[in-house]
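Would you mind keeping the following structure in view while I ask a few things?
One protein chain is absent from this view; the other protein chains keep their places.
So that you can tell them apart, the chains are marked A and B in the order they are listed, and the count of residues begins at 1 in each.
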Amino acid sequence: MQIGKVIGSVVATQKDEKLENTKLLVVQVHSHQNEPTSDYVVAVDSVQAGSGDMVLFATGSSARQTTLTEDRPCDAVIMAIVDSWDLSGENIYEKWR
Amino acid sequence: MYLARVIGRVVATQRYAGLKGVALQWIQPLDDAGTEQGAALVACATVSTGPGDLVHFVDGREGALACPNTFVPVDAAILGFVEEVDGPTRLSN
Partner (left out) sequence: MFLAEVIGTVVSPIQHPVLENQRLLLLRQLDPHGIPRGATRIGIDRVAAGVGDRVLVLDEGNSARQALDTPDAPVKTVVIGVVDYVELS
């Protein structure tokens, strides 16, 4: 999985019918040191994430392993909202700070 | 399946229902010389490991199959604690 920050959402009225009722968020990938990278993904949200949230997302066929995305054309899914992380005991990200 | 070092822990309370209780850890993939190979990623820990440990992991949908509930959106999972790598460079925990 990778971690990224939700920086927006995608609205697409005309879309594959199997994508009806899914929330599509734009996620900017962050490194383990919490530096924003130039990578981003559009991912289906399965955990009620919102703009500004730091999230964990899975890609590839794993992304279809939720009740929301099963058998749908989806290759990235947000599966958790990150509260914090540390590297070798040092706090790198803290949601409530 | 690849070699990696556990470098950190991730806390995420609000998560996909099937992932309750699964530990999430930052891992840095390594090559046979023990140097960094690609970017760090987050993996589910299916065995008891912690920061500093040498491990092996699987990526892709197989990662989900290592979890207690296998129908989960997981694309990387730590499969084992590596005691020693007997290769060109000897790596150990």
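The working rule: contacts are C-beta pairs under 8 Å (C-beta built on N, C-alpha and C of every residue); 3 or more make two chains touch, one makes a residue touch a chain.
Please read these numbers as outputs of a predicted model, since none were measured by experiment.
Counted over the whole complex, the shown chains touched by the missing one are B.
Touching the omitted chain from chain B are residues 1-3, 29-32, 37-38, 46-48, 56, 58-66, 70, 77, 79-88.
Heads up, the rule we're going with is that only the chains that are shown with their structure count from here on.
On the side of chain B, the complex with chain A involves touching residues 7-16, 18-19, 24, 26, 28, 39-43, 51-52, 60-61, 63-64, 71-76. By the touch rule above, chain A contacts chain B in their complex via residues 1-3, 31-32, 46-48, 56, 58-66, 69, 77, 79-89, 92.
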